[in-house]
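Missing here: one protein chain of the complex. Every other protein chain is in place.
Let's turn to chain A:
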Amino acid sequence: MNAVNLTAEHIFATGLRDQWHPVVPSSFVAPGAMRKVTVLGEQWLLFRRSDGTLSMLADRCPHRGAPLSLGKHLGDRVACWYHGVEVESDGTVASVPGLPGCNLEGKKLVRSLPVREVAGAVLAYFGTEQQPQPSELTLPDPLVDPDVDAFLCYAEWDVPWRYAVENLLDPMHGAFLHHDSHTMFDGDTTAKFRIRETDRGYFFEKTDQRGVNFDWVELCRTGVDWVDLSIPYPPSAGPGGAFGIVGMVRPVDEERCAVFFWRYRKVQGWQRDTWRFLYKTLIEERHWDVLEQDRVMLEAMPSDADQQENLYQHDLGVVRLRRMYKSAAEEQAGA
């Protein structure tokens, strides 16, 4: 399937093309294993050789279309379960056991995507036929800063991807939905926001409060879409100040998404070790409870929620986001 055949509605519903998306945590595909995954409404197969090399193939046998994910991992290739056709990790047909010398052999007939592994997650480039070469990817700065330490939290939600991103561009929900959480108990429940454009996206931020609650969020489009935000820790979490979140959302299909949250903190030495110890022992579960509040709310939203709204000033960040994604989807469909 390529963008020529895709409508703007389909792209908007299943995720933008011609950019990188997070796929799964790296640990989900052990050396010598493979894993089926649905991304942007399409079926894919992650395939890792025993030396660790990862590839991502369309989950579709070039012979008759059976899912390769039902096949057998042969070390450097996958054998389709149906008639045994063997496909190499770059998508080339290595052999057709039932008809040796068949002209399928040696042809690259399975689509494969460029992949990279970053901060414990697999990223893949979802190009179109017009743009199969990956666009430049600038990684989120907190994930490449050696002074910053991050834990990835991955979760799968029955929520359209756009609602999950919109939730992140809506800081005001923190003061209500997460009022009883360990970090967002403080701060005003009234606020004025503004949008501040940057060369990689925009900030949506409170004009009158910073460093108290979920007071700002930056949307960044750097080849992959991500948000950055910061939330103060209570003194019980020890030195190092606020924790940050790098958030990404993977569209699964029109109804579902997977979310990636790297909780990060600028800490080194014993402070880093102590934060990590507390995180594993006590803090991770509290963060999980906060995330569950988001999931429960978003999964309960009607699927036409965005058709009958009455927006106010706090929703400017969401409005800006939708306009941006809508016009990008139209551009990709019309290209």
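Going forward, a contact is a pair of C-beta atoms (placed from the backbone, for glycine too) under 8 Å apart; a residue touches a chain by one contact, two chains touch by 3 or more; residues count from 1.
Here is the rule we go by: contacts and distances are computed from a predicted model.
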- Pick from "Chromate transporter", "Cytochrome C", "Lactate utilization protein C" or "Recombinase-like domain-containing protein" the UniProt protein name of the chain that isn't shown here. "Recombinase-like domain-containing protein"
- Among A:Cys102, A:Val118, A:Leu139 or A:Cys153, choose the residue that contacts the chain missing from this document, as touch is defined above. A:Cys153
- Listed residues A:Pro146, A:Pro235 or A:Gly334, member touching the removed chain: A:Pro235
- Query: What residue numbers in chain A mark contact with the hidden partner chain?
  - Reply: 25, 33-37, 45, 69-73, 81, 151-158, 234-239, 256, 258, 269-270, 272-282, 284-285, 288, 295
